[in-house]
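Remarks on the structure that follows.
Shown here is a partial selection of chains from the complex, left in place.
First chain written, first letter: the chains are A, B and C, and each begins at residue 1.
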Amino acid sequence: MPNTKKRIAVPAQLRKLVHKRAKKTGAAPGTLIHSGEKKTERARIRVIDYDQDKLERREYDDASACCPLLETSTVSWINIDGLHQVEIIETIGRCFNLHPLVMEDILNTDQRPKVEAYDDYVFIVLKMLTFNEQTGETLPEQVSLILGRNFVLSFQEREGDVFEGVRERLRSGRRIRFMGADYLTYALLDAIVDSYLLTLEKISDQIELLEEELMERPTPQTLDRIHHFKREMILLRKSVWPLRELIGGLTRGEHPLVTQETILFLRDVYDHTIHVIDTVETFRDLLGGMTDLYLSSVSHRMNEVMKVLTLIATIFIPLTFIAGVYGMNFEYMPELQWRWGYPAVWAVMILVGILMVGFFKRKKWL
Amino acid sequence: MPNTKKRIAVPAQLRKLVHKRAKKTGAAPGTLIHSGEKKTERARIRVIDYDQDKLERREYDDASACCPLLETSTVSWINIDGLHQVEIIETIGRCFNLHPLVMEDILNTDQRPKVEAYDDYVFIVLKMLTFNEQTGETLPEQVSLILGRNFVLSFQEREGDVFEGVRERLRSGRRIRFMGADYLTYALLDAIVDSYLLTLEKISDQIELLEEELMERPTPQTLDRIHHFKREMILLRKSVWPLRELIGGLTRGEHPLVTQETILFLRDVYDHTIHVIDTVETFRDLLGGMTDLYLSSVSHRMNEVMKVLTLIATIFIPLTFIAGVYGMNFEYMPELQWRWGYPAVWAVMILVGILMVGFFKRKKWL
Amino acid sequence: MPNTKKRIAVPAQLRKLVHKRAKKTGAAPGTLIHSGEKKTERARIRVIDYDQDKLERREYDDASACCPLLETSTVSWINIDGLHQVEIIETIGRCFNLHPLVMEDILNTDQRPKVEAYDDYVFIVLKMLTFNEQTGETLPEQVSLILGRNFVLSFQEREGDVFEGVRERLRSGRRIRFMGADYLTYALLDAIVDSYLLTLEKISDQIELLEEELMERPTPQTLDRIHHFKREMILLRKSVWPLRELIGGLTRGEHPLVTQETILFLRDVYDHTIHVIDTVETFRDLLGGMTDLYLSSVSHRMNEVMKVLTLIATIFIPLTFIAGVYGMNFEYMPELQWRWGYPAVWAVMILVGILMVGFFKRKKWL
């Protein structure tokens, strides 16, 4: 029971809906303040530098070591896990000539997903999803991507393994090694959108279980869980709807850094995004239908109970009345002296009972 | 009863809403993995090769046998039933120069309907519907069409007879024989959209039966069935809404492979598609109205029952009280000694009963 | 009561929502099959041939007799009532060079309203409405219009008098005689849209009666009738929404056969169409509000009844308890021997009753 309560507590997502934002209210733009919780011990800078022929993996402590990568002809993917060490972001920003607003947006983990084109790079910010099966909550985590001519910067709030597949493909030297930084960006976006699909799949499983529970043994907890998932869907929409515009924008070929070949692949991510949105909306509709069904099934059960109880009372009340009549103490009650009075009253009472049951049966009330 | 339960179990459609997709989450794009269930024993390759004068029907085991058809001047329709033999799709893809993403989309049976133009061909993916009258479920099955200059490839998940009419028309040498591959594509699309109309017709029959049931003898099963069809409509929308855009796009004449003459016919399919969408939305509205009517009719019946029962109780409770009074054992209760006390009490009780019934009648409560 | 049942039976409109369509599922396009019910005994071909100076009315048995009219300089209006004699449509189609799809659409009486421009003519298909005051149902009937350079073909499912006003105006030689075939088409469209207004006026009357009934004596039949009109509105929307686009399209001047002068008049029909749509939507909103009001008024009445009944029971139950106490047979119950015991108990019971009534009154429960 405390378990259930936990499951339906105010979700982490709601709690951070607008809070962190306010931390910097009133500050000048470009002031670098990290507005999320510190989610990892120490920021980690991992670099993968590759071209068709070779691939180098390095890990740095000092952000400024990344600066020379801007000049190399190889594609460099610099991944920063953890945003609380503001000086790292500042160093990176200076090396790669990032606009102060971009750096601010990276640090403010309460951004709406968006894509912004600057002269030398494209700035993409979006949410990655993790589904906590214990609490049934989806946890969004902000990911910022910066696509430059021959580099990709990616900023995550905490270390995660969602990009592990991309690293694997880089290592194994497949198509991704023959293509540029824009294809790498596509691969990262694809991995992120896949995290949505994975989350939705898990939610789908839970909704299925809920459907079965609803059919067989609906309890108030069922309704709480339906309500919980409805709320999750409301909050999820905030993350997924902007994605459509974001990735749609990238596929329209407005960004010179994104090649025609990569756009074909981005169209595929776009399809997945639409699929995610469709699914979220479908889940909302399904959960809406489930609420209605729950309420009417509960009310139906309740009605049945009350009907049966009321029927029992209704049958016995007239019988009690008859018994009451012959419990009266009048001196002159001829029936009381009759030899067969008592059995006759029993007969009458049984008859009345049978008639009433019959009447209720005919009316289909019983 | 178990029957009913079956009918309202979590539908196959919901179960596969997002599952299959995830099978390949994290894989590189272009990795060919079949993400549906294996729905047929062995893939079957059927070729119809025709022009105005002659028509040849062949069946191949080896996909590479189809490759020469790309070069012929006749129109070739290559129909593949069954997607689990990935190597067949791979061979076909290589022969007809299909883009890796296209081949991936064909195998992934969880695509959103869409049309994509490539240099040499148009790739169309959409859903075909079958209505299972036993379970009242609509089963979507993915169909991929590739329209090339003089060939049409069609990929189905399992053998079906929805294209049988097209084959018949090809055999009988009508107009379809005089026109190109684009007209054949139109004919296939038309057959698929007709499968929607057929499905909706059957659902319409069932909704009609439900309406009658609702009017005459509403049971909780009626509501479950209304809910079932509502959910079917929610899931159906996911398949039909994208169709509008898909076929609308084909009629706008953006694809050089689609001739002006065929566009006239595609406009007709477009009308049918709008008709399908309208009908799905109308069914949703109708089912929504039916739910409301069910709930208010059930609550009305319940209220009537409770009112009658409560009335009976209300009439007898004061009478029982009167009987109770004269069941008291006070020594000095003058009424008890009266000669006509007992009949008088009866008279009073009957009078009270009549007055109450009269009062309730006047108030229109009875 | 059987009367009421009739009124709320599954409406004819629903029954034909998708049925007829399916009759030709799978057939090749251009196959001429009449997909409606046979609504008239024999098709009737009526021709009015006119210019400024003269007007001729003829009636033909043989459709081919109309063919020469294509060549004349006068405006010819050929009206066909009844679509089951497919050969008539075929003959007309051949004479006037109609596209096979047009002929198919004329015969298939399940078309969505639309306008299609062909090289030599404009094809318009829409619904005419009749309101059956007995059953409260609106019956749509399909009308196809073909506007050529100097002719208008009109196809109706059955003889009706909605075009009678147009015939009258032609006879009386007013403006309509001085203008071309496009103005005649306008006049026919105007007559059809007027049939919507007439229908809505009648429905408005019935909704008004329902409002009054709702205020004064709501019965379950009231709700059934509200539901009935809601459903009628849902089905009516399918007919009227496409009209907006249809007539809006005609007024945009894209069709060379429609002159600027006529467009002014069509704008007027367009206004009426918007008026019809607005009214249908307003009716839906009003009916929605009426349902809510009905349900809350019924539940209010029910609550009042239950409250009064429960109050009566609540007052008598404690009194019955008191009577029960003094009905006990203990040997040592001093009250029973008291001289004024009996009157005292009556006094107590009356007091308890008065106190309870007073308490309920103060609480505003009575």
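One rule holds for everything that comes next: a contact is a pair of C-beta atoms (placed from the backbone, for glycine too) under 8 Å apart; a residue touches a chain by one contact, two chains touch by 3 or more.
What you see is a predicted model; the values in this text were computed from it and never measured.
Chemist: Shown here are 3 copies; how many are in the complete complex?
Modeler: 5
In this section, only the chains that are shown with their structure count from here on.
Chemist: Taking touch as defined above, what minimum step count separates chain A and chain C?
Modeler: The fewest touching-chain steps linking chain A to chain C number 2.
Chemist: When the Cα trace of chain B is superposed on that of chain C, what is the rotation angle, expressed as a multiple of 5 degrees?
Modeler: When the C-alpha atoms are superposed, chain B turns by 70 degrees onto chain C.
Chemist: Same or different interface residues for chain A and chain B, judged by whether over half of the residue numbers are used by both?
Modeler: different
Chemist: What is the distance in Å between the mean C-alpha positions of chain A and chain C?
Modeler: The computed centroid separation for chain A versus chain C comes out at 42 Å.
Chemist: How big is the gap, in whole Å, between where the Cα atoms of chain A centre and where those of chain B centre?
Modeler: Averaging C-alpha atoms per chain gives centres 26 Å apart.
Chemist: Would you please write down the residue numbers of chain C that are in contact with two or more other chains?
Modeler: In chain C, residues 327 touch at least two other chains, as defined above.
Chemist: Enumerate the contact residues on chain C facing chain B in the complex.
Modeler: Spelled out, the residues of chain C in touch with chain B are 5, 8-10, 14-15, 17-19, 21-22, 25-30, 99, 101, 105, 110-112, 114, 116, 220, 223-224, 227, 230-231, 234-235, 237-238, 291, 295, 298, 302, 305-306, 309-310, 312-313, 316-317, 319-320, 323-324, 326-329, 333, 335-342, 345.
Chemist: Going by the contact rule at the top, pick out the chain A residues touching chain B in the complex.
Modeler: On the chain A side, the touching residues are 165, 169, 174-176, 187, 190-191, 194, 197-198, 200-201, 204, 207-208, 211-212, 215, 264-265, 267-268, 271-272, 274-275, 278-279, 282, 285-286, 289, 292-293, 296-297, 300, 303, 306-307, 310-311, 313-314, 317-318, 320-321, 324-325, 327-333, 363, 365.
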